[in-house]
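Working notes, beginning with the structure itself.
As you look at this complex, bear in mind that one protein chain is not there, while each of the others sits in place.
The block that comes next holds chain A.
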Amino acid sequence: MQDHDSGDEQDWISYALRADFKDLVPIFIDEEPGSICPIAYSEKFSVTMAYLRALLKTNEISKRAFELVGEAILLNPANYTACPEQELSWIESIAEDNPKNYQLWHQRQKIVAQLVETGKINMYNTKDNIEKSGFELDAYITSVTNNTIVAKEIIFLNSQIDLDSKNFHAWSYRQYIIKTFDLYDYELGFAELKISQDIRNNSAWNQKYFILTKGDSSFRIDDLKVLHKEISYSLKMISMAPNNESAWVFIIGLLRIHKPELLYTTFYDSLTALFEKNTIKSTIETSRFYWVYLYKYYNNLLTINLADANEMRVEWSENANYAVDFLANNLDPIRKNYYMYLKKKIPAIN
């Protein structure tokens, strides 16, 4: 709740005193005396909004309307009624102070979407154009796209994510740009860079999944090479930070959805192989995700191998029970109710 008009209130000249707004009759909304939840508006706010209502009434499109709308949005960025179809760079200047505002991000997407729908986006297509636009481009970006608008959006998004690496709106809009302009190859490098800078950046992990599935939740990955690569990648990250929820849910989710038969075979083998290589076992054993996985591993054995020898089943059942009891009583008691719920799901032994 920053006060957006503090500081420049003195320099501001009321629209009521300006000759170029003289013909307008401002529309003030009278809060009836004692109305509920009234906001103490500043004079600047109420006058600007009153003139805005007057302009909106006639749908006037003019230079002064642009100025007024701009002023109104600065005062109240959530004013979803006023946003003009104007320059992206202007939005950029206010987005810096309002990184969490829905309207600003949506408006950006709408402008780009309109350029795509009308085909006008192609007017920005040549390398010439990028040079003419007179701003310096990252050599890497020019190798990814030759469209000025797309390049600008990527650069803008990169800078927003540099400021706040988990900015929800920025990542969401980023998915639109990546999908619309098919920039998955570039994006894989970006997501992995962000993960390497902070392995707990869940937005970046989510982006990695988005890239692998080409932004389509019904897309199924059947390339084993890709899945094996992701298993080693995730395990490398897990060995660096065994309690990192992002890495565990990524790899378990990926396998569960795309190749469930690997979840309790290849992945289990690769995980236990980590233990042999170094002294990591003791740190992995501090991870609640590891124990939940073990529980699921033994539970799965009990579910699929119904005909196996009873002594094997007894051992699996003991291991599954041990995992959830250890979680509930020692490692992660805050989730005790959940672990007791999981315990009830362990198949009975005859």
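The criterion applied here is as follows: a contact is a pair of C-beta atoms (placed from the backbone, for glycine too) under 8 Å apart; a residue touches a chain by one contact, two chains touch by 3 or more; residues count from 1.
As a convention for this text, contacts and distances are computed from a predicted model.
One chain of the assembly is not displayed; among "GTP-binding protein", "Protein farnesyltransferase subunit beta", "U3 small nucleolar RNA-associated protein 22" or "ATP synthase subunit delta', mitochondrial", its UniProt protein name is "Protein farnesyltransferase subunit beta". In the complete complex, the hidden chain is touched by one of A:K166, A:H228 or A:K343, namely A:K166.
Only one residue in the set A:F250, A:Y264, A:Y297 or A:W316 touches the chain that does not appear here, and it is A:F250. Touch with the chain omitted from the figure is made, among A:Y124, A:F210, A:F267 or A:W316, by A:F210. Residues 1-4, 27, 29, 32, 34-42, 45, 49, 52-53, 56, 75-81, 102, 106, 109-110, 166, 168, 171-172, 175, 200-203, 206, 209-210, 213, 215-217, 244-246, 249-250, 253-254, 256-257, 292, 332, 334-338, 341 are the ones on chain A that touch the missing chain.
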